[in-house]
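Take a look at the following structure, please.
Here's a slice of the assembly, chains where they normally sit.
Chain lettering (A and B) follows the sequence in which the chains are written, and residue indices restart at 1 in each chain.
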Amino acid sequence: MPIVLLTDYGNSDGYAGILKGVIARISPPCPVIDLTHEIAPFDIIQGGFVLYQSYRYFPRQTIFVAVVDPGVGGERKPLLIQTENYYFIGPDNGLFTLVLHTEKIERIVHLTNQKYFLKSPSSTFHGRDIFASVAAHLANGTVLENFGEEIETYQRLPEFSPRLSRKEIVGTVISVDRFGNVVTNLTRVLLAERFLDLEFSLKVGKRLVKEIKTHYAEGPPKKPFLLFGSSNLLEISVNQGSAAEVLGIQRGDEVKIKL
Amino acid sequence: MPIVLLTDYGNSDGYAGILKGVIARISPPCPVIDLTHEIAPFDIIQGGFVLYQSYRYFPRQTIFVAVVDPGVGGERKPLLIQTENYYFIGPDNGLFTLVLHTEKIERIVHLTNQKYFLKSPSSTFHGRDIFASVAAHLANGTVLENFGEEIETYQRLPEFSPRLSRKEIVGTVISVDRFGNVVTNLTRVLLAERFLDLEFSLKVGKRLVKEIKTHYAEGPPKKPFLLFGSSNLLEISVNQGSAAEVLGIQRGDEVKIKL
């Protein structure tokens, strides 16, 4: 099964490539797939969203190495999480919140056994010295017990869940993609429960966006519209334009729906 | 044979990685090569050019998945084109114009058989739900007849061909590369027919560029010169500088040669 990499290392430095070197040394035949290395530096929310959006399209037993790790070398634990279908390896800082909303956890291992790290691990580059190395040993068949102690909990970030009150639903922009599509944390299921006909208005800044389309090319030029994107999350889009620019929105902004 | 990916999805979101996941699920042993995911959003011309510039260096029977698809979910057909040497999969919007100038077509299949799509395909992400999926099934040996009906024509874009009159040749800038080299749609063959000694002046905006060099390092600093690039198309370049910046040119601009 492949090892899939998601980091905020960028593609300009050698960091992402080094992970592939470490894996090729320990587990030469293991295929490695770059999911992305262009998560914005330290942006755990965006990293967690891209992982969530993508992971289920990979083969069962895929090993995901996800590293967005502002606290590297500090207190946060290095983890290996086994779910019903996959393995996730990375720092315990909330990065896996959204994935673990939908994937059933089987085991959480705190990575403490230095035998599976690179020799004299640095305190600045755990992606290389711990996470890639452990992933390659896992691909080689090392059993989970060997990597460290099983633990019960992991870090969750609240930003992935909308806030619900009797009067309104308050969501967050969790991603602005390359095309300027604005992805919120409002799921189709959540909205369909409250609005059987899916008729509602989304307040974005001072603007209301109302129309729901089913594909991008359907929208009028320059006018923002709503759409359930390819992950069944509510998006705001503009046909062949950037909704983020038109509306002046960025990651982290709030959106609201009156009930 | 490998599956080669060219898209405008960028490397920051999960979209490009997801294509690789879909393929790994359906056809685990099939090697996947990223040609580029950084075609400018919706830029069919640039996408078509980069594909043209690159495809012939890949092994025969390579399967190209090319997705620059502003009309996704709308009217445009999803296609699989078999040529004498390769397979091309993507939207029927002109993206394959330039490649099909040089590659002999054997069969064009309109992708209609949902059996080879992902289940409940979205209307916003055909790269994932149709094109990657079909490519992986093709790599697995599914015969062409199974994917849909054979059709006779495909969409062509006029932007790839220079306009010729008795008085002048009017070309277009079809790419500005990372180094600022300005690539036109004027081929060496076309120009050698008209100018046996390859002596001519190219009008770019208000400026005339005249000297032809054979390699970049030959040019004087800061002064634009002409050169037939690695695809035998006429380029304007500056030694260790950006011709696009020096001349204030961008993709889509016209260039002219008086006859």
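Heads up, the rule we're going with is that contacts are C-beta pairs under 8 Å (C-beta built on N, C-alpha and C of every residue); 3 or more make two chains touch, one makes a residue touch a chain.
Given the structure is predicted, the values throughout are model-derived calculations rather than measurements.
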Problem set entry | Subunit count for the whole complex, all chains sharing one sequence, 2 displayed | 3
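Everything that follows uses one rule, which is that only the chains that are shown with their structure count from here on.
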For this session: Using only the C-alpha atoms, find the rotation that maps chain A onto chain B and quote its angle between 0 and 180 degrees, to the nearest 5.
Result: 120
Exercise. So how far apart, in whole Å, are chain A and chain B when each is placed at the average of its C-alpha atoms?
Worked result: 31
Exercise. Which part of chain B faces chain A closely enough to touch in the complex?
Worked result: 8-18, 20-22, 24-25, 28, 32, 34, 41-42, 70-74, 122-125, 128
Problem set entry | chain B partner contacts - residues on chain A that touch it in the complex | 2, 4, 6, 11, 31, 33-40, 50-51, 53-55, 57-59, 62, 175, 177-179, 214-218, 227, 229-230, 240
